[in-house]
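All protein chains but one are shown in place.
== chain A ==
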Amino acid sequence: MGWEEVQVRGYPEFVRTAQRYHGRPIFALFCGDKDAEGRSWCPDCVTAEPVVRKELHNLPDESVFIYCLVGDRAYWKDPNNEFRRNLKLTGVPTLLKYGTPQKLVEEECFKAELVRMLFTED
């Protein structure tokens, strides 16, 4: 069946989407919001996104790739935001395999080898 991508914005939409695909491998990339020109306030996210997208073809069949915009910079900086509190995210960008301790944070997302490893190892 291959893999599919879903784009969401904000915590509640992320949770609903993850629940909808329960049972399938779910990978998620969390990035800062983009402005009208499509540029994120988070420079590391700008660097990481193309690297991650280039490796998506390595996703296992049936996977779901959730591309999630977390919010604006002020929301992200708040130490109590839902992503930090509930998903234990510590930085953006974060690329993770949902439901496992496997994740890549910030500069780790720049490395194609690591992204590929996250998508293909069990």
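Observations on the model:
In this section, a contact is a pair of C-beta atoms (placed from the backbone, for glycine too) under 8 Å apart; a residue touches a chain by one contact, two chains touch by 3 or more; residues count from 1.
As a convention for this text, contacts and distances are computed from a predicted model.
The complex includes a chain that is not drawn, and of the options "Dynein light chain roadblock", "Protein O-mannosyl-transferase 2", "Thioredoxin reductase 1, cytoplasmic" or "Auxin-responsive protein" the UniProt name matching it is "Thioredoxin reductase 1, cytoplasmic". Contact with the omitted chain, checked across A:Glu5, A:Glu82 or A:Glu108, is made by A:Glu108.
The set of chain A residues touching the chain not shown comprises 100-104, 108, 111, 113-114, 117, 121.
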